[in-house]
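What follows is a set of notes on a single structure, which appears directly below.
Apart from one protein chain that is not included, each protein chain of the complex appears where it belongs.
Naming follows writing order (A, B and C), and every chain is counted from residue 1.
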């Protein structure tokens, strides 16, 4: 969990997005739920490290110390953070969860969905809205300790797959947030550098996890067709041209998915090392986001197809619960639902950026 | 269960394959497991009725009476039949389950997989092999009562989907089959009229069931996007072009799948009414089987895609177990595994028949 | 050309849409350009015959006689009609070609694109707009003889495929249309029974032509792989599993395309015989149009894929101009461009009708 904490603050010093998501990818090969739950925390740390570096470079000592303190705790294994994003009936730019001013802080009210990692997290980062002096909404981010009064983790995650991810609903009812634990992040409903780059980092790790699931399915398929023998002469099914065709289709899609994710991560590393936190040009960030959205859609889509073909290659065997392919088939289908963006919105976003049209989400 | 029993023998008189599978399709809209389990019995009855009509027409009184007796029992609700086909390590033309001669009958030994309906069946129809006088294998069909000694229904069905279908393993150990309850059906490893037309009828019903699952998913998708509202202005998601695009894709695929299955069933009805049981030209039957295999592959494939798109249309909601779409997604994936044929073999068969090449399965 | 003229008026009496497009389909197997050019005239005749039957049934003698007169001319081979639809910069519901009132008639001005059959047509049916007393536009249909003053057939058709279809631009400049040769057809920009059912009939025939192209390509592919021999032992390429896989893919898609078009045409026949011209319920007509649009998109799309696979099956041979596959590849690509609708609009229309949303084209 300390992978992305700088070495000087007690971590492993992984500051490349490419390398961070590679670790998540390897977890994904073993277990998808573990991978996406870990990603929630690890990529948050990556964001925090960028903030710390920027504050240090800018000579902003208080902010540098605040971020360093969190990173040291994470490095010491004392802090695990989750950051549930989705809410019923709205998108990520327009959170309905609201922080209202009370003495010395805020009261948080509302409901988050898909709170992956929530059972294990010591802290939660909650995107919400607050009213400014004019009564307009602004986006804000509140950090609360998991056991605080007014937080109810519903323990209700019961889904087709990703069953070990703990993605429960989380309900906030007058949950107190101290003054210093909430910071504003631009106008409600507008893209900001923070929301775009954070979302990209989180989601790139999720995509890496789903690619890992596909890689595991591919390995199982190759193993199965190599070992499985059928018929009177007990010949290996690998000798059947139809099986080889199927395996070739898997190889092609896997090579394409890996190439795309690798390319996007490398481009992101180049981009983010050129632009420290707080100084990222928003237009170029949208271009990068567009590229990532192409990658996200493609890799998630191909990961599903790869697992599907691995299931076909298994004969009926993979349909049984005793066979890990049946779990991979359920798990991998979660990929496209991960915001930002769902397939329904990704095409619209990609098309708009490509054609030079304002990418705001319609409400 | 008496749908395909002739009216004069106490049934509903559905002798059109088209109409029989239409009934299974409607069950499939409600529950896939129920539909495929019912299909096992109902289409067996359809086969039996054809045998009865042929025996009657040919003046073969003993055979006519045997088949009529079974049909009357089915009509009276006293007999439910399952017919497990798959076995580990071999294909349908080369069963390894073997009947060996004992006094007054046979001993059945071996294992069947995917014994759908087995918990509810009063009788089982078991495809097996026997040795003839020269020591060569021949295919045979044995009928046994479910509670007979030497039958062990393993109660081990635990799969990704179709969980209520009772598709347990069934193990036979020296299970006694009376002389009259086993009949030969041609050389082992060769297509016969009986195996081809029986398989086609069973499978056409299964395809209809999977189409029903897709139709249910489509209805859920339309309902969801019509009712679901999002954003500040609480607008229906049906107003989003991306959602309409998705729904249109579902409509196109569903129309194509329905058209194909309807056409094949109509052609099969024309074919089978022209050719009574026992007088079916094998070459033309392979042509019809080829057409059906095109339909089977296409409809199963499209059914999976339709459910997948319905899941996408649902947003994340369909991924939750509380939403029936998650069950439909697991159930519909069983379709392509249903023999005859798996996707790995169907393309080979279709290609061979089209190009005039001997369609024997390679061992 | 007299296929759809009633027998009593000197034609072949084909009044079933299914049968009419079957004829076009058979032409399409031979030559795509001939098929689509013929379709322009033949389906116009089908529309005219419906108008004649309706007028006769309604006792509207003048209209019955007008339509009968045209049909008799067509039956006698004295009239061939084309009806160019497309215009630059607008859609079919909003024609810019305009008829302005002059003494004893109208002056027609504007440009039509894709005037298929124009070099051979004796008459042209031109959809245009006129202003009513209030200055609002209404849709109208003008009939003009091809050689009239003010009509300039540009002889400029030079396209990727369908090269023999004569789909030239046609420019009208103060072309005189007599009073009786123009009739109004509802508000400009609104669907009417006439525009919807006419478009459907025309387009169904076009789809049948493109299916014919695909069928021709399939036959060439089968012939090629059966005859072609390669390698030292001069073995038929049909013995290669990859070739059989390819042929099987063609068979599946072709069966699906045929099934869909057959089903839609049969449904259309049932619908139109129930509802005579002038009494068609618009809502149900949109439902039928939606079904047809599913078929149009699917069949055109599959026809392209089938020809593409046939090209693959040919090895490099099909890429040479001496091989008819290269022409089929160019011709078949025209299908999706045929209005109504282009792929860009069809999904939107299908989605709207399915979800109960007003299907008006946005301007």
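Heads up, the rule we're going with is that a contact is a pair of C-beta atoms (placed from the backbone, for glycine too) under 8 Å apart; a residue touches a chain by one contact, two chains touch by 3 or more.
These numbers come from a predicted model, not from an experiment.
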For the chain left off this view, which of C:91, C:215, C:251 or C:291 is in contact with it?
C:91
Of the listed residues A:66, A:107 or A:244, which contacts the missing chain in the full complex?
A:244
Among C:28, C:166 or C:336, exactly one should touch the missing chain; which is it?
C:336
Which one, C:4, C:39 or C:243, makes contact with the chain that was left out?
C:243
Against the hidden chain, chain B presents residues 241-242, 245
Hidden partner sits against chain C at residues 86, 89-91, 94, 113-114, 158-161, 229-235, 240-243, 246, 304, 308, 311-313, 315-316, 319-322, 326, 329-330, 333-334, 336-337, 342-345, 347-348, 362-363
Can you list, in ascending order, the chain A residues touching the missing chain?
222, 225-226, 238-239, 241, 243-249, 251-252, 255-256, 258-260, 262-264, 290-291, 294-295, 297-298, 346-352, 354-357
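Note that only the chains that are shown with their structure count from here on.
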Same or different for chain B and chain C, when you check if over half of the residue numbers at their contact belong to both copies?
same
Taking each chain's centre as the mean of its C-alpha atoms, give the chain farthest from chain C.
A
From the mean C-alpha coordinate of chain B to that of chain C, what's the distance rounded to whole Å?
41
Separation of chain A from chain C, taking each centre as the mean of its C-alpha atoms, in whole Å
50
Sites on chain B at which at least two other chains make contact
241, 243, 246, 347-348
